[in-house]
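A single protein chain has been removed from this complex, and every other one stays in its place.
Order as written gives the chain letters A and B; numbering starts at 1 within each chain.
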Amino acid sequence: MKTFSVSTKGHTDVIDISTRIESLLPKSKSGVVTVFVSGSTAAISAIEADPNLYEDLKDVLEKIAPYKKDWKHHKTWGDDNGAAHIRATIFGPSETIPFENGKLLLGQWQKIVLIDFDTGPRTREVIVSF
Amino acid sequence: MKTFSVSTKGHTDVIDISTRIESLLPKSKSGVVTVFVSGSTAAISAIEADPNLYEDLKDVLEKIAPYKKDWKHHKTWGDDNGAAHIRATIFGPSETIPFENGKLLLGQWQKIVLIDFDTGPRTREVIVSF
Partner (left out) sequence: MKTFSVSTKGHTDVIDISTRIESLLPKSKSGVVTVFVSGSTAAISAIEADPNLYEDLKDVLEKIAPYKKDWKHHKTWGDDNGAAHIRATIFGPSETIPFENGKLLLGQWQKIVLIDFDTGPRTREVIVSF
């Protein structure tokens, strides 16, 4: 098990972590690696590394769970990140990916990403287990 | 591999199972644990344990896949739980979480939850593998 930190801007910030994951994998082994983000307003998924597509994703999620809405969660702690929680729960905090000789077995355009949905900058811890 | 049962009320019932998972983990080992729910109208995810946030989640899902809709699935078996199936499929039935010395490596507010989307009370089986 290994960890690394990622600085994020929040507001559905999509960050390609494929290379960082691969740098931790044993070069001469094969298996699966579980990628997990600790924190209830971030998620792990896969997407093509296209900033235009990241904008499309933000537009879709803004319709499903808009940031500027009077979420009931905001009454609990005076928080402003109800949308971030909802988005993170729909995506889920983990993905498990096969690797061979230290390389993730991804499709040509497929990247593993950390998505930070929170409403401000954060430092996120990603836990990589293989 | 170990299992435990959870009594649920359905209708997007969110149940924190973090403590029950941890009670099954070996106290002196580290690794990853896969949490899986059998059944096609329930899911596993992570969320802050806030009942207000659970209500927000229900509101969002009610817009995406409302319970009171004439789903085509209802014609197949005379069921009334089309929305429950759709919601469960979007969330997925598994998450894999790292643990250390018997403790899940979750964020401060992050809990692992079983969500039962079905339209009545059920007993759910959760399968914990490590």
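In this section, a contact is a pair of C-beta atoms (placed from the backbone, for glycine too) under 8 Å apart; a residue touches a chain by one contact, two chains touch by 3 or more.
Please read all numbers here as calculations on a predicted model, not as lab measurements.
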Candidates A:Ile21, A:Ala42, A:Ala84 or A:Ile97 - the one touching the absent chain: A:Ile97
Residues belonging to chain A that touch the chain removed from view: 30-32, 44-48, 50, 52-53, 55-57, 60, 63-64, 90-92, 95-98, 100, 105-111
Hidden partner interface residues of chain B, rising order: 1, 34, 36, 38-40, 64-65, 71-73, 75-77, 82, 85-86, 88-90, 92-94, 96, 127, 129
